[in-house]
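A protein chain is absent from this complex, but the other protein chains hold their places.
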Amino acid sequence: MKRLVTKRLVTMILSLSLTTPLAVHAEEAKHMLDASTLDNVRKVAPSLEKYAQGPLTDLWRRPDLAPRDRSIVTLAALIARNQARDLPPELERALDNGVKPREISEIITHLAFYAGWPNARTAAAAAKDVFARRNIGVDQLPAASPPPLPLNEAAEADRVNRVGQQFGATFPGIVQYTTDVLFRDLWLRPDLAPRDRSLVTVSALVAAGQVAQVPYHLGRAMDNGLTQEQAAEAIAHLAFYAGWPNAFSALPVAKDVFEKRPK
Amino acid sequence: MKRLVTKRLVTMILSLSLTTPLAVHAEEAKHMLDASTLDNVRKVAPSLEKYAQGPLTDLWRRPDLAPRDRSIVTLAALIARNQARDLPPELERALDNGVKPREISEIITHLAFYAGWPNARTAAAAAKDVFARRNIGVDQLPAASPPPLPLNEAAEADRVNRVGQQFGATFPGIVQYTTDVLFRDLWLRPDLAPRDRSLVTVSALVAAGQVAQVPYHLGRAMDNGLTQEQAAEAIAHLAFYAGWPNAFSALPVAKDVFEKRPK
Partner (left out) sequence: MKRLVTKRLVTMILSLSLTTPLAVHAEEAKHMLDASTLDNVRKVAPSLEKYAQGPLTDLWRRPDLAPRDRSIVTLAALIARNQARDLPPELERALDNGVKPREISEIITHLAFYAGWPNARTAAAAAKDVFARRNIGVDQLPAASPPPLPLNEAAEADRVNRVGQQFGATFPGIVQYTTDVLFRDLWLRPDLAPRDRSLVTVSALVAAGQVAQVPYHLGRAMDNGLTQEQAAEAIAHLAFYAGWPNAFSALPVAKDVFEKRPK
């Protein structure tokens, strides 16, 4: 009898908690664990559910990086690591968090170059289904060749000069493509702000363990308006989505970039 | 006529070989090449069958690392590299080799943090099916929040101090998570022995090419009871499952760890 009462009490508390603040919590947690994943987790590793409802849910609410930025970081990590399985729910969450369809389109195009064409193809397949479910038509997508943003001629001349001196004679092909296709075309596409494009790039580099390319792109990201606090929080976010080792390997490199920037 | 006799002789020899020691060999080789893979291999690269029945089968019998440990190393490599296709047969082999369901559960939870949440989700999906086929119920899984193992306060204080001094001011988020969620929670979960948890971590790092994190974790693994011979043999094992380059890149780093340890 006592046990029955306790059971009813528990049920009552649970149903209450589902209609008050915790309901929001549960709503958010759906992004961490969709129905089929939740079933897998309960039948294999119940602790994953605990961590998903604890630190992983809290992570998205931390103030140092907006939910929209967190979605950009997460998409970049998933595409860079070619994790098709997790893309659909994270694309849904990105749209919920205010990332525009045209921005998602540009993130995929950008990562064709920064993570490889096959990764972009995988991402396009996932996005097509999500866009279809939401009735997002081609009118909401960027044009193939829109008028470009203005080029920072001085910074680009400096980059061309530096890379040209180091690699131009030995690797003429990639050096020319880098100028023509990347920095005088891709980076000037207007449907993703340069700051966001940099956030995508740095996130993809950290997620794929490519720390050698972090100094240039993190400096560029900060030139484009990413703050040091946002960069640090993006790395904390990536610890969850690309694993602690990739995040920790980025720490000394990012710290060095922060310290060397003119104050 | 002569040809017919030869054919019969070959058939006889083959059937003999399947009922004597080589039968065991064939039984073991099934883990290397399940039926559908064997068909692929025979129609594409017959040499792969030769190597699977030769060095790859012999590898699992080498005395420096027990079959159970080899299964732990293999699962860690597959999850770290997100190789869903190979997980089911290796999960089956792990259970055959004495890895407990609760240990597999913990390996997956551990790698949510050390290889990224998407990798853990992929692994949970594969494990759910294998567990279902073997009637492994939730009663055989670890609790979400079991009583923790005792903390080595001195070692943890030393780690907190070292990481805090280097990164605490610049990266407060990840540094706090590392203490609260990893070293004061995840690492104290009792259903995977610290030595095995370390073996999972080091294997995942080597398999993913994250050598910068190997020195700390290999030292910790040896503090937790992994011998130098086992560590060396785990790297040899990983050469087959994560490729020779990842194994060779780990050699100078591991050698340095071995040489610097107090005798």
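A and B label the chains in the order they appear, each numbered from 1.
Basically, a residue touches a chain if its C-beta (ideal position, glycine included) is under 8 Å from a C-beta of that chain, and two chains touch if they have at least 3 such contacts.
These numbers were taken from a predicted model, which means no experiment stands behind them.
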Absent chain, residues of subunit A that touch it = 80, 82, 84, 104-106, 108-109, 111-122, 124-125, 127-128, 131-132, 138, 141-145, 166-167, 170-174, 177-178, 180-182, 189, 204-205, 208-210, 212-213
Per the touch rule stated above, subunit B touches the missing chain via residues 32, 36-37, 39-51, 55-56, 62, 64, 77-78, 81, 83, 85-86, 209, 211, 228, 232-233, 235-236, 239-249, 251-252, 254-255, 258
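In this section, only the chains that are shown with their structure count from here on.
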In whole angstrom, what separates the CA-based centres of subunit A and subunit B?
-> 29
